[in-house]
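Other chains of the complex are left out, but the ones given are in their true place.
Residue numbering begins at 1 within each chain, and the chains themselves are lettered A and B in the order written.
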Amino acid sequence: MHNHELQAIIESLLFAAGDEGLSSQQLANVLSMPEEEVITFMTALKKVYEDDSRRGIHVMELAGTFQLATKRDMADYIKQLVESPSNSTLSQAGLETLAVVAYKQPITRMAIEDIRGVKTDRPLQTLASKGLIKEIGRAEGAGRAILYGTTDEFLDYFGLKDLSQLPVLMEDAEELDSEEETDLFFKSLQQSLTVNNEE
Amino acid sequence: MINMEYSVKVEAFEGPLDLLLHLIQGLEIDIYDIPMAEISEQYMLYIRAMKVMELNLASEYLVMASTLLAIKSRMLLPKHEESYEGSDIEMDEDDPRDELVERLIEYRKYKQAAIELKQKEEDRGSFYTKPPIDLSAYETEKQDSLEDLNIDLHDLLGAFHKLVRRKKLKKPMATRITRQDISIEKRMEEILVDLQRLKGPALFHELFPIAQKPHMVVSFLAVLELMKRNEVTIQQDHNFSDIIVEASKGVTLVAQS
């Protein structure tokens, strides 16, 4: 198959699939090509989009699929057309809980609470209802506690290809930059003030 | 000593471990060598502030307070006495702070990870994707039985959230009205038909059955036009009470379909 044609076909397929994305397996099926070849081609194709200044979209890898998305630089223009830029982001409690689940899955609520030092039922409920985590099994032994894990929506939500792309955990005890701490605090304070004002 | 600074900060903490990390940071203490007396005192200060503020003080804060005090008092014991107790597991001069330090360091890892996730969440907002195109036109007529579907409630939930997230990316629907082909004339006619059928007054909001802006605008314009032509009468008893709409007497339908 000619490279130009292949490129066009893949573009149309990715366009059609939208934010559902296509795995290399699916692409290989439709294109009747070995999956490894698809992967190689996709790596090259990503660069083609990236390097072409006439292109406003590019190929992203999200939750194990290839998807077309607009380039980062375009955000300012698109924002002007977005209906309501209200960004309902996750709370600090939600993010912490999610971080623990992401790195420690499968994990029970009790184990999460041990790490965080606070009750975590409510953040867990919220995260589950937002489709970011789900029950992926039951712990052995008495109680058969629910084991939580992250979903594909989690990967998509944070723009990750797979779990290996999670930021590396700070293993050794480097002191946190205290300025950053304060910044974060003031940010969250500001956020809560903004929320209040918007009411 | 209770001032705004303390109170605000107390609310910003994600639990006792978070509060302790903050104190350690603020006091520029080595996390591996925490001066228990100082940290306990600071910690209790915050707890008292929270109580004064009548904030909903999670019980975990109190449990931690007693843990701190317990460690503090164990630190005061002369070290060699422990070995006299023979059966005590902590013969080999275990530092009473070890467990706490371990928990703090473990928690701090995830707190840091949460910060990075927040950054990623924000970054992700700069990339816009699009919904899949409607592919059903390409589907061949195969009658799937429900058993073949292979979806569960999580899929359903996931799909819903995906589109809730997507909604934020929608552009203004400038072309909706023309696409829907609702003319004011047509809507006037529909409203009159409905009012005639009712044979009595209707509440204003009942004239807006479809909660979509273009449709509502057209409906509103239609009601105004009907009023202007005296084909309906509008009545409102006082401010903000229900507006009652009634077809004017003697108005007959021009075109009934």
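In the analysis below, contacts are C-beta pairs under 8 Å (C-beta built on N, C-alpha and C of every residue); 3 or more make two chains touch, one makes a residue touch a chain.
Please read these numbers as outputs of a predicted model, since none were measured by experiment.
Q: Shown here is one of each chain; what are the real counts in the full complex?
A: Copy numbers over the entire complex come out as A x2, B x1.
Here is the rule we go by: only the chains that are shown with their structure count from here on.
Q: Once bound in the complex, which stretches of chain B touch chain A?
A: Contacts found on chain B: 8-9, 12, 14-18, 21-22, 25-26, 31-32, 58, 60, 64, 103, 105-118, 120-133, 135, 154, 157-158, 160-162, 165-172.
Q: Under the touch definition given earlier, write down the residues of chain A that touch chain B in their complex.
A: Contact set of chain A toward chain B: 15-20, 60, 67-72, 74-75, 78, 81-87, 89-90, 92-93, 95-96, 98-100, 102-103, 115-119, 129-131, 134, 151-153, 156-160, 166-167, 169-171, 173, 175-176, 178, 180-181, 184-185, 188-189.
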